[in-house]
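Missing here: one protein chain of the complex. Every other protein chain is in place.
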Amino acid sequence: MADNSEEGSGLIKSPQDFVGGLALLAIAVAAFIGLSNLGSMRGFQFGSGTAPRLFCLLLGALALLLLLSSFTTRGPKLESFPWRGPLFILASVAFFGLTIRILGLAVTGVITVLLSGAAIDDFRIKEGTIFAIAITAFCAFLFPFALGQPIPLWPTFLQ
Amino acid sequence: MLALTKRALLGGAFALAATAAQAQGFPNKPITMIVPFAAGGPTDLIARIVGDHMSRSMGQQVVIENVAGAGGTTGITRAARSPADGYTIMMGHMGTHGAAPGLYPQLAYNPQTDFTPIGLAAGTPIVIVTKKDFPASTLQEFVAKVKADGDKITQAHAGVGSVSHITGLLFNQASGGKPTSVPYRGTGPALNDLVAGNVDFMADQIVNVAEQIKAGTVKAMGVATAQRNPALPNLATTTEGGLANYQVTAWNAVFAPKGLPADVTAKLTEALTKAVTDPVIKKRLEDLGADVPDAQRASPAALATLVKSENERWVPLLKAANITAN
Partner (left out) sequence: MEVFANLIGGLWVVFKIVPVDIMPGAGSFIVPLPVNVLLCLVGAMIGTLIGVLPGVGPIATIAMLLPITYKLDPTGALIMLAGIYYGAQYGGSTTAILVNIPGEATSVVTTLDGFQMAKQGRAGAALAIAAIGSFFAGTVATLVIAVLGVPLTALALKFGPADYFSLMIMGLIFAVALARGSVLKALIMVTLGLLASTIGSDLESGEQRLTLGLLELSDGIEFAVLAMGIIGFAEILRNLENPETRDLVQAKVTGLMPTKQDFKDSAMPIVRGTIIGSILGILPGNGAVLGPFASYTVEKKLAKDPSRFGRGAIEGVAGPESANNAGAQTAFIPMLTLGIPPNAVMAIMIGAMTIHGIVPGPQIMQKQPELFWGMIASMWVGNLMLLIINLPMVGIWVKLLQVPYRMLFPAILLFCCIGIYSVNNQPFDVLMTGACGLFGYFLVKNGFEAAPLLIAFVLGKLMEEKLRQAVLISRGSMAVFIERPLSATFLVVAVVMLVFALLPSIRKKRDEVFTE
């Protein structure tokens, strides 16, 4: 059936619901498999797998319902997935997590801010660098010094 | 901070010399004490009270770093892998250094070989408490009732691997009872249901229940130590109550990573012993119901013996109960 609206066309009338339903169904199935070796009810004592399996089944059923409804109910089209934002943001967060205990806030902070700043097209390297140093200096003053937080400040190999 | 950076920039050979010099002037920078539990709990309290005194006597700040997770083993694993220079120490615990090998088959450290014992800090003895209208007033009566009623008796605990859980299992082994175990997420909710009378009994650290006992909202059956506790002098011991083999204290002790230089160990032990034998600190801890060791029990050798005997006590018990956390 041809469909010429702004919404989904062809067989799948609500692409967002279709993708979402499919993804969550996959999560439910994967989780259910992951739970297979857990115990179930023993007498009236709950097993470790009882509640999560119940939630899994519910999630799977509801996700399936959504998936099926995407063939019958019209809904908005899929949005485009830009790569630049997520890539740089995730890279900067991952960088922070992986290096904070090795490089310390002074180094990790500056690079984290720079990496995340690069997530937008109009990133200005000079302004960005000055800002990164300033905000890191502020955090370094606030957390380890003023608040006495046990966050490493300098790289471990410099100590 | 500037001096540190400068020194490090001068290169490896010099840095090596600096490390050697460090042991001489130990401590010359703040010491991090890893506490493997969240802020506010009994271990954290003891670490802060003792750490504060150690800061003053060594002239360097002892910074408390709470690294919570997986029954304390996350924090201890990290501490065990830190450099053995005395600047990273940890507040170990009955769970992390006693019971953990029985709870976590994939434990990343060996409590007996991966650490340099510094000394025992303070422990909080275990008390058996029941709801206030439980039909027993002495430990003998209570044990008889628990044995007679089997799984009709409910036992609360604060979640798998918690102090109340494992000391509760030990109680069941000693008393021969087989109550229904009711898990809670933390001591607070468990104690709440005990006060409300929804569950029958639990084993817990004295610091958590002393005020409730004094107010009569729960009933204490006995304290699991050889001597009576100064915070609750009217409470009979388990020995008096005919259960002499149930003696257990949730001890806390300071450890460093293995291979700590002997002179650094000696300095840390000295500072720790000074802290726990200081009359003010001792009184503060005892007011909380804690068991504070004398200089002899606080020694590294005594701690090494304690860890060994605790492993021998908990590991078979937990294996038999078929409890594993991973």
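As written, the chain order gives the labels A and B, with residue 1 at the start of each chain.
Note that in this section a residue touches a chain if its C-beta (ideal position, glycine included) is under 8 Å from a C-beta of that chain, and two chains touch if they have at least 3 such contacts.
This is a predicted model, so every value here is computed, not measured.
The residue touching the chain not shown here, chosen from A:12, A:29 or A:135, is A:135. Among the residues B:74, B:110, B:140 or B:247, only B:74 touches the chain that is left out of the figure.
Seen across the whole complex, the unshown chain contacts chain A at 7, 16-17, 19-20, 23-24, 27-28, 31, 34-35, 38-39, 43-49, 51-52, 55-56, 58-59, 62-63, 65-66, 69, 73-76, 78-79, 81-82, 84-86, 89-90, 92-94, 96-98, 100-101, 105, 109, 112-114, 116-117, 119-123, 128, 131-132, 135-136, 139, 143, 147-151. In the full complex, chain B makes contact with the omitted chain through residues 38-41, 44-45, 48-49, 52, 65-70, 73-74, 103, 106, 152, 154, 159-161, 180-186, 188-189, 191-193, 195-196, 198-199, 207, 210-212, 214-215, 217, 284, 287-288, 322-326.
The rule we apply is simple: only the chains that are shown with their structure count from here on.
Chain geometry summary: the mean Cα position of chain A and that of chain B are 37 Å apart.
Listing the residues of chain B that touch chain A in their complex gives 1, 4-5, 8-9, 32, 63-65, 180. Within the complex formed with chain B, the residues of chain A that make contact are 45, 148, 150, 153-154, 157-159.
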